[in-house]
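First the structure, which I've put down as structure tokens, then a few questions once you've had a look.
Here the complex is missing a single protein chain, while all its other protein chains stay put.
Chain naming follows the written order as A, B and C, and within any one chain the residues start at number 1.
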Amino acid sequence: MSENGFRSYYGRPILKEPTWTWEIPTYFFTGGVAGASAVLSTTAQLTGNEKLARTALYIGAAADLVSPALLISDLGRPERFLHMLRVVKVTSPMNIGSWVLLVSGGASNTAAALELVGRLKPVKLLAEGVSTLAGPLLATYTGVLVADTAVPVWHEARRELPWIFGASAAASAGAAASMFVHPRDAGPARRLAVAGVLAEGALMQVMERRLGTIGEVYRQGEAGTFSRAAKGLATAGAALLATRGRKSRGAAVLGGALVCAGELSLRWAVFKAGKQSARDPKYVVESQRQRIERDGTKATTKR
Amino acid sequence: MALSKLLDSWPTLRQLREGDPLGVGRAVQSPRSKTLTARIDEADHVVGSVCPYCAVGCGQLVYVKDGDVAHIEGDPASPISRGRLCPKGQASRSYVQSPLREYKVKYRRPYGTEWEELSLDDAMQMIAERIVATRAETWRRQTPGGAPANRTMAIGNLGGATLDNEENYLIKKLMTALGVVQVENQARI
Amino acid sequence: MPGLGTSFGRGGATTFQQDLQNADCIVIMGSNMAENHPVGFQWVMEARERGAKVIHVDPRFTRTSAMATKHVGIRAGSDIAFLGGIANYILENDLYFREYVQHYTNAPVIIDEEFVDTEDADGLFSGWDPEAGRYDIESWRYEGMEVHGAAGQRGEGFEPRGEQSGHGAAGGGLKHGEPPAEDPELEHPRCVLQILKRHFRRYTPELVADTCGCSAEDFLEVCETLVANSGRERTSAFCYAVGWTQHTTGVQNIRTAAIVQQLLGNIGRPGGGIMALRGHASIQGSTDIPTLYNILPGYLPMPHTLSYPTFENFVGANTSPTGWWGKFESYWVSLMTAYFGEHATKENDWLFGELPRIDSDNSAYFTVRQMLEGNVRGYIIAGENPAVGHANGKAHRLGLAKLDWLVVRDLVEIESAAFWYESPEIESGELKTGEIATEVFFLPAAAHTEKDGSFTNTQRLLQWHRKAVEPKQDCRSELWFYFHLGRRIKQKLADSDEERDRLIKAMRWEYPTHSAVEEPDAEAVLQEISGREIVSGKFLSGYPELRDDGSTLCGCWIYSGCFADGINQTARRKPHWEQASYVAPDWAWAWPANRRLIYNRASADPEGNPWSERKRYVWWDGDEGKWTGVDVPDFKEDKEPGYVPPDDAEAEDAIAGDHPFVMQADGRAWLYVAQGLEDGPLPTHYEPHESPFTNQLYAQRANPRRQQNKDLAEDPYNPVADEPGAEVYPYVVTTYRLTEHHTAGGMTRTVPHLAELQPEMFCEVHPGLAREVGLEHGGWATIYTSRSAIEARVLVTERMRPLRMKDGRTVHQVGLPYHWGQRGLVTGDSANDLAHMALDPNVHIQEVKAFTCGIRPGRRPRGPELPKFVAELREQAHSETT
Partner (left out) sequence: MSAPDGLLTYGDEQQKRVGFFTDTSVCIGCKACEVACKEWNLIPADGNTWTGESYDNTSALGANTWRHVAFIEQDKPVRTDQDGGTALRSRLEAPADEPSAPGPEDRGAPSTALRWLMESDVCKHCTHAACLDVCPTGALFRTEFGTVVVQQDICNGCGYCVPACPFGVLDKRHLAPAPDLPAFAKEDGRVWKCTLCYDRLKGGHEPACAKACPTKSIQFGPLDELREHADARLAKLTDDGWNGAQLYGRDPEDGVGGFGAFFLLLDEPEVYGLPPDPVVTTRDLPEMWTNMLAAAGALVVGVAATFVGRRS
């Protein structure tokens, strides 16, 4: 019964692995792109960078179209996707997320459409305003979504995850924009990408250190592979953007692509880490036993 | 009109109206949940029965719906089992409705390589003929030693511990009258 | 159940499950009650929660052991040594319940001086005939009593034995229920108690430890607990099942417990008794109303080829001058009237001369031999699966392949119906479908929910189950099948003048039918079983009303009254919470006479007062002048405790007021069984037919009277004990059931929700054995005997305790559930293919609880390689013998 220090039931998992499939980590990425792009677009507009504003707007709108599609296809009963809007539940990040996605998606696509046809300017401005408010939420709530579970490596990282996801969103939005905007106008996008990558790198460090043993899954198995890939790709892309992004269009495109790939891998790393963490009863038992040790008492619900 | 009905049934509004702001209780209760009933309360009739497995003799209640067994559970009135059942007894419905259950007579002719169809009536007729013929050919009035025998040793009947008393009674009565003495079952203790 | 029948008078559990809650100690032995009778086990748990000791003595640590307050592991097949040791402990320390033993048992009776005990003949009783391989029991008799016979005729089947042996024995010469020679002080060297003392004297704690492989401490703890919880104030109960019966000493295992319980005064009292836990819904019913060769309903004997040319001496030999068997003739005549109506008359001896005669053994295993020898042409199987459920399944399947015709009736197509195209023998090529001549009829049967009828459960309780739905398509009840079969046969023979057809023509076979398929009315059959007055048609209230002049009919005298007043008493379902006591007499109907705890007169002292307030159950009410209590008194209601029968008294009137065992000729429980058993008046420890050990008590290793098939090629035996070649089969193997399945699996391997709970055949072995032969947990093992080899997944567990025997030898035991076969939702090899067909001599039951085997890692050989593999090992073993 007692393998390496902790006891379990024939080594069987205590938690159930998340049933989510490839769509979800991919959505984390597209949602991030959509959310951050909205902010990028508006800010660009306010600072008179029309080209960047328009491109970011279109990128955001596109990402806002893909995202719900991904979510729906992951459902066990896709035909019931509207049930998400049956209620408003502040206790359910996924429910709130659905509303946010509805608002931000609706707004950004209205704005993009009006931009395209070039009419109803005030409505467009309103729509942009709305999506600018919704965007940052869309970009960060997914961090809460995964943190709000019993999976140790997710729940114990509840402080860092929204920040990491936000930084990752910023990086990918910036990178995406700098791929499609002429380097001359893509300065802010590049800086955003680079800054995002740097910030996220630092935050990952903090998170893994704080997680201790629980965090080891980020260095093991598929999660390990993805987080290493994420680091490598993002850093390389950021470096390229920083050094040659202003001069060479090609470098900008490649750099942007690398950063996007890196951010996608990051979401996959987090996703896989969750599965691995749920699979091994050790993380549940040890983290809870340690907590009892630390607090000298069992947990309570002070909500 | 239809819209307002739709809105009324929209839990988001009910959350506010029915004092369930978090949307975890009454407001989100579905139509099905509201009108849910227990299968046993829908039964056409209930029959008192006894578990067919071991000899503890647990009381069972058999719930019947549309001519089929809808559910079987323990009979609380039984002083022996007090409504409780073991996994086997509890699976009685699945037993009488087993996916492997046979509903038609199967016939295998001598040296045959597969089952053939046969009507129940023909089967009964053929079995009766076999018994009469076998009996006639192998009847012994006496043992080789000259003692009375009045029997055939060429026919046997096996089974009874899982059958009803009335069934065992007819088996023993018929076989004795036929001079079949090799009548047996598991009850060898 | 002659173990109980010969000891107490009736072949059924002496108590009822609910009463176990009143026990102060419960010994579960030869039973895995928690697993095989889980719902009945609730009453053991009730007792445990009230502070009772629960002792489980078993080769394995099972789910029952886990619930017990004490588990003692013993070697499979050493039960008599263990129980005999308890008897010795009680006798040597004078701890027996003296007043109970003096008055209520045959302890004071003096035995004939010709009697020689196994202690003095190295394991044989007097009367052993090595040629015939059987006992002449004359020397076992009570002193001063002639063993009456018909015209001096002696020979097999002469004495009433086996199932119906609870009566008749020691009949002749009893005066008012007292044998001629007794010593109430229990000191005469030839009185039963002294014989018993000498018989068990060598069953010391040390011998028990050496023979059973348990520790002397554990054994003594059991003895002390039992004794401490027996007597006036406290009672202990025994629960057993086929773990005791399925041995070549099956009946004597039960007899030993009967002796212990008599010595402790635990029979007929609340919280006491011997609870026989039976394994099928109506297995008790199928012995009461037997589908057995040697008896007729109510344990009336089938006439024997070698005895009783005339009805007079048949009746004479089976009528006990005293006790309830004194009315034998009225039971018999009423049955014949039920069978043959007006055709059976006093003039034609109630057709006695026409009745078929049996030999000493026409049991199922005898029939299989006959099949293999080509003497059986037709076989009907209804609700049994011998291809999987019987010992040496291979012999059975080969036998079926030699029949002309076979009828199988079941809910699903069981292995016994499919043997001709799907079986190990087809796989191995020993049988070829195209070469099997057997004509097979498979007829789908009706389930319990699809027919009316009664089951008799393990506590002699008849419970009616009503039809809930109509059977579909060709599905029919057995009642329908046999009724319409009989009808057709009667039609065919209606005009026959053949002598052989007289009985079938005479048979009463008119039962009302209903529904489109003409289903016979089960209640009409039950009415015939319960009995009626022929002229008035009045329903009988019980067997005291039966008459020997043909004016009453009764299909089963012990069930008489189950339809009293024209009411189906077995269908009564008054909720227990509406009844006055836990005895719940208004729930269904128990034989005899709706008594739930039998011999309950013994719950009062000889004067008729309760032994103690705590154990009050049935007592004599002096003011009312009758016996009263929470149950129906198992005694003539108004017979005073002090009643002394006059010398000319007969039958029940000859039983004294302080003799509670009213079915016995002397009204007393039998510690010593002078007549009725094939293998001895007292239980003696013998090794199983196949065991790795010699008998530590006697040169006689195994039961000398056990039935063997020495000359049958299909039933070869392993070399044993110190015989050369025994080391090829060095381990003890025991077979059993799991909670999740039922017997041969036909009722559970076909049910999805049960199949998934225990999906594969496995064997249970100790880590020590696993290391010894290299078995890997979760891997495969091949287990082999002289008969066959099977494969099973390996479950390594400390619950299979190895036992350390006298000479420091460790004995490992292999555990095998026997539920699997070739068909069903989950399949696997059948443990019974490994077992042999050596039998207990009294009831012809197989010894599947203890035999020997070899085991090795890996899967078994396939196809023709399998029989080759088995044969090679067998030859290896036997070549060393020669």
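Heads up, the rule we're going with is that a contact is a pair of C-beta atoms (placed from the backbone, for glycine too) under 8 Å apart; a residue touches a chain by one contact, two chains touch by 3 or more.
Predicted model only: the values in this text are computed from it and were never measured.
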In subunit B, positions touching the absent partner: 11, 18-20, 22-33, 36-41, 71-74, 83-87, 89-91, 93-94
For subunit C, enumerate the residues touching the unshown chain of the complex. 34-35, 38-39, 41-42, 45, 49, 61, 63, 65-67, 71-73, 206, 209-210, 214-218, 221, 738-740, 752-760, 762, 766-768, 770-771, 777-778, 793-799, 801-802, 804-806, 808, 810, 825-826
Per the touch rule stated above, subunit A touches the missing chain via residues 1-3, 6-20, 35-36, 39-40, 43-44, 47, 49, 74-81, 83-84, 86-87, 89-95, 97-98, 136-137, 139-141, 143-145, 147-151, 154-155, 158-159, 162-163, 165-167, 169-170, 174, 184-185, 187-189, 191-192, 195-196, 199, 274, 278, 281, 284-285, 288-289, 291-292, 298-303
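Everything that follows uses one rule, which is that only the chains that are shown with their structure count from here on.
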Assign the assembly's chain-to-chain touch graph to one of these shapes: line, ring, star, complete, other. line
Relative to subunit C, which chain's C-alpha centre is the most remote? A
Chain centre separation (subunit B, subunit C; CA means) in Å: 26
Determine the centre-to-centre distance between subunit A and subunit C, using the mean Cα coordinates as centres, and give it in whole Å. 73
Between subunit A and subunit B, centroid-to-centroid distance (C-alpha), Å: 58
Where subunit A touches two or more other chains simultaneously, the residues are none
Going by the touch rule set out above, which residues of subunit B reach two or more other chains? none
Please give the residue numbers of subunit A that touch subunit B in the complex, ascending. 85-91
Of all residues in subunit B, which touch subunit C in the complex? 47-60, 62, 64, 67-69, 72, 75-82, 84-89, 91-92, 94-96, 98-111, 113-115, 118, 120, 123-132, 134-136, 138-139, 141, 143, 145, 147-151, 153-174, 176-189
Under the stated contact criterion, what part of subunit B meets subunit A in this complex? 10-12, 15, 22-24, 27-28
